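Omission of a single protein chain aside, the complex is shown with its protein chains in their original locations.
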Amino acid sequence: MFSVRIQEAPFDAAAEVARLAQGRTDVGGIVTFTGLCRADAGADGAGLKALTLEHYPGMAEEEIERHVAEARARWPLLGAIVVHRHGRLVPGDPIVFVATASAHRAAAFAAAEFLMDWLKTSAPFWKKEERADGADAGGWVEAKASDDAAADRWARD
Amino acid sequence: MFSVRIQEAPFDAAAEVARLAQGRTDVGGIVTFTGLCRADAGADGAGLKALTLEHYPGMAEEEIERHVAEARARWPLLGAIVVHRHGRLVPGDPIVFVATASAHRAAAFAAAEFLMDWLKTSAPFWKKEERADGADAGGWVEAKASDDAAADRWARD
Amino acid sequence: MKILYFAWLRERVGLAEEEVAPPAEVATVADLARWLAGRDEAHAYAFENAAVVRAALDRRHVKPDASLAGVREVAFFPPMTGG
Partner (left out) sequence: MKILYFAWLRERVGLAEEEVAPPAEVATVADLARWLAGRDEAHAYAFENAAVVRAALDRRHVKPDASLAGVREVAFFPPMTGG
């Protein structure tokens, strides 16, 4: 079961995981990552009131599908699910969910981390912050060098 | 929220994850690993009918608690949950669950993989197989060199 | 040719998308960005720091020297911050 979805609605992580393992007995390990909106996510440490995620419809799905295909080429995956939300989210809200299934844990861990690292740097999503203090209403989150470095770990020359 | 439990009953992964994030806005990422009983887990590839997990009560909890303490010393964790089942399990059944929460994904991924690698080689659990063909009723699963190698990755001299 | 803008590029241009017909000498993504920047102040502002602007041709990431030949949809946007 391989699936990529972009949606505004919350997701049910347990239901997604159930889809990976249901009715099969060859899955030995399932890794999930859930990314959440943090209250202190702002660049200057000031409180965050909300994030609005803009995305490029069509390309977002296609780009993540390409990541999933690349992950399947690198590791023996039995399933993978990616759900990415868009729209307005407040601290504590889940933003992104990645789940990978494999016979063995190492492949599931590596593929989940690979998908997240790639998502961060090449999935066409952009975050705009609303600050709790109202001081800077409308700052676009800047890309982090640490995310580029994380994605570069997987580069193949 | 840090918690270690050894139990015969199934666990509810979604409820465990909810305990990690509930009511807080400083968690940016939650990684989970669920280990499942595979039908082809037998050494010779023959079908597996069931696994019985024996453990050392008392030491199993204490050993995993020590792993969690070590993980907290290495990474800035905001929460960690380990649930390990014992008793008789059939293919498709969840055996072990690890969840880690941190502000950033890299720490959550590393800590979850570290906990699983250590669990595999030093938590006092032993698996006995029942084969589907009944040919070898009562084989104890042998430890894998690959698991020792995985645990050694984390060694500090 | 359809042009899409996202995030602060969209805000600066003041449009989410537009149809343009650049002259034949506009052959690459970099050429197109320069040509668009020359259209008016809003576009100039959007492309003032061209080095940070990323592009996709028909929904695939490309480098500034990518050819526009046969392309139907061009998107310009800042570095991605999803996940």
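Think of it as A, B and C in the order they're written, each chain with its own count starting at 1.
In the analysis below, a contact is a pair of C-beta atoms (placed from the backbone, for glycine too) under 8 Å apart; a residue touches a chain by one contact, two chains touch by 3 or more.
Small disclaimer: the values here were computed from a predicted structure and weren't measured.
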Among the chains presented, those that the missing one touches: B
Touching residue (missing chain; options B:53, B:80 or B:108): B:53
Chain B residues that touch the omitted chain in the full complex: 35, 53-56, 58-60, 62-63, 84, 95-96, 116, 119-128, 140-143, 147
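Methods note: only the chains that are shown with their structure count from here on.
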Minimum number of chain-to-chain touching steps separating chain A from chain C: 1
Chain pair with the most C-beta contacts: A-B
CA centroid of chain B to CA centroid of chain C, Å: 49
Residues of chain C touching at least two other chains: none
Overlap residues in chain A, where contacts from two or more other chains coincide: 35, 116
